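One protein chain is absent from this view; the other protein chains keep their places.
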Amino acid sequence: MSTPSPRTPDSSGTDARVPLLQITNLQVGFQTQSGVIPAVRGANITLHAGETLAIVGESGSGKSTTAHAIINLLPGSGKIMGGQILFDGQDLTKLSQKQMQEVRGKLIGFVPQDPMSNLNPVWSVGFQVQEAIRANGIAQGRADVKKHAIQVLKEAGLGDAEKRLKQFPHQFSGGMRQRVLIGIGLSSRPKLLIADEPTSALDVTVQRTILDNLEKLTRDTGTALLFITHDLGLAAERAEHLVVMYKGQVVESGPSKEILANPLHPYTQRLVAAAPSLASRRIQSSAHKLTELDYSATGVTEGLDLIETAEARAGQLAAAPKREDAIVVEHLTKVYKIRGNKEAFTAVDDVSFSIQRGTTTALVGESGSGKSTVAKMLLRLEDATHGEIRIDGTNTAPLKGKALLDLRRKMQPVFQDPYGSLDPLRNIGNTIGEPLNTHKVGDKKSRRDRVFELLEQVSLPRALASRYPNELSGGQRQRVAIARALALKPDIVILDEAVSALDVLVQAQILQLLSDLQTELDLTYLFITHDLAVVRVIADNVCVMQRGKIVETATTDEVFDNPRMEYTKELLNAIPGAGIALGV
Amino acid sequence: MAGYILRRLLQAIPVFFGTTFLIYFMVFAMPGDPILALFGDKTPSPALVAQLRAQYHLDQPFIVQYLIYIGGIFQGNFGISYSGQPVGDILLRTFPVTLRLAVIALFFETVFGIVVGLISGLRKGKLFDASSLVVSLILISLPIFVIAFVGQYVFGVQLGWARTTVGTGAPVQDLILPALVLASISFAQIVRLTRSSVIETSGLDFVRTAYSKGLSRNRIVPVHILRNSLIPVVTYLATDFGVLLVGATVTEGIFNVPGVGNTLYQAIIRSEGPTVVSFVTVMVLLYLIVNLIVDLLYGLLDPRIRYVK
Partner (left out) sequence: MSNDLFEHPVTASEPGASHFVAPLEETPLVAIDVVNVADKPSNLWIDAWRDARRRPTFWVSGALIILVVVVALFPWLFTSVLPNNDCQLLNSNGGPTAGHPLGFTKQGCDVYSRIINGTSTSLSVGIIVIVLTTVLGLVFGAFAGFYGGVVDAVLSRIGDIFFSIPYILAAVVIMSVLVNYRSVWTISLAIGLFAWPATARVLRAEILRVKNADFVMASEALGVSSLRILLRHVLPNSIAPVIAITTISLAAAIVAEATLSFLGVGLGSSIMSWGNDINQAQRDLRTNPQTLIYPSLALSITVFAFILMGEVIRDALDPKARALR
């Protein structure tokens, strides 16, 4: 790889102000046994005081590394190899540890990604806020520091801050912890706040309120915001400027709206086409029915455009005659008894729905809504407390032995975690072949052939059969999991957050694959997700779950066009990108 | 916290009965005459045999024997030794010495172990780290009696810095060499545990966040890294107490420290079975109590446990 020549973004004369942050030709590498692996290659980023900028990219694009490089907190063997980071006139790459310590916290605040792991579990929340206040010299003396800490937490949205000061992180929910971290980041009124995917670990509705609060705080204090996200819709909604990173380089940057309306780099075009939040908005903003939607994607987005996927599905369904129900769920209830607690916990509460053969129903809800418990009961991995599940008209509860095996043959799951869904010690061929062995389908040779056939069906090379899961990417693992689920030629596939952990482009590919397979094999899907945006693209019907109950059931179009329940509206509003004009 | 303490105390009950039963079972449920078996090839005086038979109620069914024995333990009656002294009296005399030895040993192993482990962890891969790793591996590989003899030979016989055996009254200066020997193995384990714990904690997200808050390294190392790294070390110290007891038996024997361990050591080498059983029981009970206390203290160290309902 040739060393990239330094490039400066073209900002000729239009903006004469001195930027607050100017990153020029930044090079970051990670030292490994086999030499230096470049993570950021010649990035240029400019941010003015009081403005917001978002860096967008997939995992491994170098977006977080860039952010960490600014305050010199690169993990492990990471090192700045070249370039300049001018902040308020001084080059941060040239500072000593001691000088950098003065910048951190005081001039540049930082909000990390995962609120669960970013507070020290052994110290109280108050202690951790107060030490930041003391370190940055905002207040002196016990009482004063405490007063400031309370104020910081109140601003961050913790109303009962006095009471909460003495509590420990594990007594806080994820959203509350993130509020604490935002409070700490802004406690010394820094000129710049770096927020590294501040809400991606949180529930969608919590995400929204936290981001609103973050926006308000930074606006009030005049703090510039550098925002890192994988969600293009979110970035465009929250930031004035966008920087798109790909493989360690900035491929496109500029005003958010302009980039979204007119993406020039093919990678950005791909991202725009594949982002579920944008796709659902685009479908929404067009007055037409999906089948009539006229949207021509550019060549580069082939197979990635979620709208094409959605169109194809909608066309398929419109042509299909009404058919019988494959799944009927009636009054399904699951109660867990908690040890040492008299009150039982009702995870699933009187849930009823049905799914027509050959269609997709999405079960949408936030964490703890009980959606995955429904999946487990359908799969007979857990027994229902009350209620009935009928698959093709047969009540599944009393099934045993051979009949239960037949049910399992008819219905297969794909789970969320691509890193946990495959046995790391068994090769891909054995993993995909396990269903065939368990159900004694065919002889050795025919099983082998079937494994190869399945690999082809999910677009993976045959050679993968002798490989192990840790050699595969998340998307590839999910493909293998899909192949395993399809091995027994099931009628029904339960997809439990099957695409949630994937990067957008990979997610789009898998959604496309699922859609193609449904057409090809006449599959019925139960698609469980927390992400309404994806639902818009993949599902025909939607059930919205909240605290164990189904609060709304309707067709996808109805839910999006005319939501009846407040909670559904809230979820819809939480899809980022509401106020963005889109180049449909 | 109250719930946690209660649960932990309740858990200790079956373990108490289980361990004492097990020891009793191993000795008295054997076929043949357990009293004679305990003496091996020794021939005890008929009077002593009679006394022991009465003490262990060998005419009763096994389970009754056990219950009487347990009742005795609750009343502080741990039986009588070979020489006819009540074990309880011997304990009162020897326990303070062992306690003194153990405290000095614990002091050495924890203070030096944690300090060396912390420095190693913070300077991963540097010379200090590499040498402390080698030294600790070698220490772990040396059985305690080997370390004791080497210590006795080098410092006692060759250099003459310390007395090879402890004098009457077990003064502290005489206890330092045995305490160092006793501390050596656990010291190495603590170094290694602290090191890996420090390295792991240093890489955690909240440490990076602490840096991002503008805290200095001088604050982050003790407050955020060391504090969190101590949790597994304390857990280790509790389970390690068993090693300390066995170590004390060997060390006190070799250096002739007049403590509990030495009494057991002497009983073992003289094949005084009943005394051995009594003292092993005492040590096991001690081990149970220490583990219980450490588990309860653990709640103070880790708030996640303290606040569980």
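Should a chain be cited, it is by its letter among A and B, assigned in written order, with residues numbered from 1 in that chain.
Just so we're on the same page, a contact is a pair of C-beta atoms (placed from the backbone, for glycine too) under 8 Å apart; a residue touches a chain by one contact, two chains touch by 3 or more.
Model, not experiment: these values are computed from the prediction.
Visitor: Touch partners of the unshown chain, restricted to the chains that are shown, please.
Guide: Checking the complete complex, the chain left out touches A, B.
Visitor: Hey, which of B:106, B:122, B:144 or B:190 is the one touching the hidden chain?
Guide: B:144
Visitor: If I consider the whole complex, including the chain that's not displayed, which of A:91, A:471 or A:561 touches that chain?
Guide: Residue touching the chain left out of view: A:471.
Visitor: Looking at the full complex, which residue from A:250, A:275 or A:559 touches the chain that isn't shown here?
Guide: A:250
Visitor: Footprint of the hidden chain on chain A, which residues?
Guide: Its contact residues with the unshown chain are 4, 7, 9-15, 44, 246-247, 249-255, 258-259, 262, 264-267, 270, 298-300, 302-304, 376, 379-381, 404-405, 408-409, 411-413, 415-417, 420-427, 431, 434-435, 438-439, 460-461, 463-464, 466-473, 475-476, 481, 484-485, 488, 505-506, 509.
Visitor: Contact with the hidden chain only, please: which chain B residues?
Guide: Contacting residues on chain B, toward the hidden partner: 11, 14-15, 18-19, 22-23, 26-27, 30, 34, 37-38, 40-41, 124-125, 137-138, 140-146, 149-150, 152-153, 157, 196, 199-200, 242-243, 245-246, 249-250, 253-254, 265, 268-269, 271, 273, 276-277, 280, 283-284, 287-288, 291.
One rule holds for everything that comes next: only the chains that are shown with their structure count from here on.
Visitor: So the centre of each chain is just the mean of its C-alpha atoms; given that, what is the distance between chain A and chain B in Å?
Guide: Chain A and chain B have C-alpha centres separated by 51 Å.
Visitor: Enumerate the contact residues on chain A facing chain B in the complex.
Guide: Its residues touching chain B are 71, 73, 75-76, 97, 101-106, 109-110, 112, 114, 117-124, 131-132, 135-136, 168, 170-171, 181, 184-185, 188, 340-341.
Visitor: Please output the residues of chain B touching chain A within their complex, sorted ascending.
Guide: 3, 203-206, 208-217, 219, 223-224, 227-228, 231, 301-304, 307, 309
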